[in-house]
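One protein chain omitted, others in place.
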Amino acid sequence: MFGRKGNYPYAVARVRGKKRMLLKGEDYSKMMVMELPEISRFLGETNYQKEMAELGGRFEGVDLIEHATYRNMARNFRSVLDFTNGELHDMLAAYLTRWDHWNVKVILRGKSFGADMESIREDLVPAGNLSEEYLNSLCSMEMGDELFAELSRKLNAPLPPSAVEAYKQFGKLTSIEDYLDKLYYERLLDAIGTNTKPKRLFRAFIQREIDIINLETILMLKEEKAPPEVILNYFIEGGLQIDRKMATNLANAEDRKALAAELVKLDFYEEIKEALESEEKPLRNVMDALRLYQIRKTETLSYLYPLSVIPVFDYMFHKKLEVDNIRIIARGKVSGLDTDTLKRLLVI
Amino acid sequence: MDTGLIAIAAGLAVGLTGLASGWAEKDIGSAAVGAMIEDDSLFGKGLILTVLPETIVIFGLVLGIMLMGQM
Partner (left out) sequence: MLLPESMSRVLIVGSKSHMEDTVKALYDIGKAHLIDYSEGDDPGFGIGKSFPNAAVASERLVKLRAMEKELGLKEKDKQLENPVSAKEIRELIESNGIEQLEKELFSIVDSRNEIAQQMTERESLIAELRPLTELPLSLEDYRGYESITAIVGKVRDDPSECLKDIEHELFLSPSGKVAAIFVPKGKKEEAMSALSAVGFSEMSVPEGKGSPGEIIAELEKELEELREQKERVDAQLGSLKDKHLSFILASEEELAIETELASTPLRVATSDHSFVMDAWVPTIEVESFKEQLTRETADSVHVDVLETRGRSVHESEETESKFKDPPSKLKNGRIGKIYEYFVTLINTPRYQESDPSTLIAFTWPLFFGLMVADVGYAFAFIIIGAIVLKKTKSTTWKALGTQSIFGGIWALIFGLFMFGEMFGMHFVSYHEVSGLASTDWETIIAHIIPGFTFPAWLMDPSQMSLSIGINKFEEVNTLLKLSVYIGIVHLFFGFLIGFFNVKRQHSTKEAIYEKASFIMMLVGIVMVSYVLTELLLAGKALEGDLTYLIGGGAGVLAVGAVLGFRGEGLNAILELPGIFGNILSYTRLTAIALSKAGVAMAFNYMSIFLLYVGVGGVIGFISGLLIFMVGHLLVFLLAVLSAGLHGIRLHYVEWMGKFFAGGGKDYKPLAVNRLNTKNAEKEVY
């Protein structure tokens, strides 16, 4: 499916430029002592200028910041897609469909909680194939068969009846969400292929991501004391290091020690070792450690393969991190968190 | 000496070095433009990096001119 090579020098220089323009550590420290309107103004004088001007008349406070941050992220990611071409463009386009799945999940989750349209739209990131208008039209639909049918049609994949049934009976969306995740990675891996070096690099990158996601799911479900067969239901095929056998072992591990004995096999075990052994909230710590590992690994790889798709991911991860941090600060401000608590919540 | 051969040599000197520096500048230039779009303060640096390989063709040009003097 992929055509010519792509404009790597141009695209990489641009995303590196974009990355350099991201907020710095000291900006976050300043934002943490600012009032909400000040944060909006401050952001309006950085990369978020366009969004703040567009939305500043319609929203205010935390709503303004939440809308503006995700919209900005979507705009930036789409612009990356616009200025790349060839194989690079196609790889990124395939990668960015993750935001379609994200948006669908946001809508479904919002609808199932009975959230109003505005608060659902705050969390949408129209960076994939589905346009903002289409997502809005989805938002205005009633939760139910019609919406599911529309989704099946648009994603070109029928939602499994069992998952839909699970929602109808217990109000649980996890099966549908799991299906969407699996669908994304399955299609992505299918689409990538292995016939060129950039594709193999991209593929390995996605496979590493699948490992991390699988590990996160397993740890999370173990924390909730889910039975092994349930855990394995959520296993996504195609990972680099965690195959089904290892996943089974992990799911069956009885205590942390047994878990650790299995995890030693992973090449990134050192990164999560400390968090795994921590007394307080080990799960959260492991999640943070995994995320940081992924970001650092991507950064290292982006220097090892300077003319590849990796620097683009490096930028995208950092951008997502920035947006998440801004939203954490904004929400924390609303709920009156003090600076120290906020600082702990940020991932910098 | 054979004038024709000298002229061919001069042409090759300019032409090949021109191709070489063009080839080298292609990627540098597009990267420089990319960087500049995001941060226009990089204009100066981008410019320098882009014209660095230009020296190759200047040498070619000098050689060509000197060869022409032999005709």
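By written order: A and B. Residues from 1 in each chain.
Criterion: contacts are C-beta pairs under 8 Å (C-beta built on N, C-alpha and C of every residue); 3 or more make two chains touch, one makes a residue touch a chain.
Just so you know, these numbers come straight off a predicted model, no measurement behind them.
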**Asked** Quick one: which shown chains sit in contact with the chain that's not drawn?
**Response** A, B
**Item:** Hidden partner chain, touching residue among A:26, A:82, A:116 or A:254
**Value:** A:26
**Asked** In the complete assembly, which of A:17, A:44 or A:198 touches the absent chain?
**Response** A:44
**Request:** Give the residue, chosen from A:55, A:219, A:259 or A:276, that touches the chain omitted from the document.
**Result:** A:55
**Asked** Which positions on chain A touch the chain that was left off?
**Response** 26, 29-30, 33-38, 40-42, 44, 52-58, 60, 64, 339
**Asked** Touching the missing chain, which residues of chain B?
**Response** 43-45, 47-48, 51-52, 54-55, 58-59, 61-62, 65-66, 68-69
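To be clear about the criterion, only the chains that are shown with their structure count from here on.
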**Item:** chain A-facing residues of chain B, complex
**Value:** 27-28, 30-39, 42
**Asked** Touching chain B in the complex: which residues of chain A?
**Response** 7, 9-14, 16-18, 20-21, 83
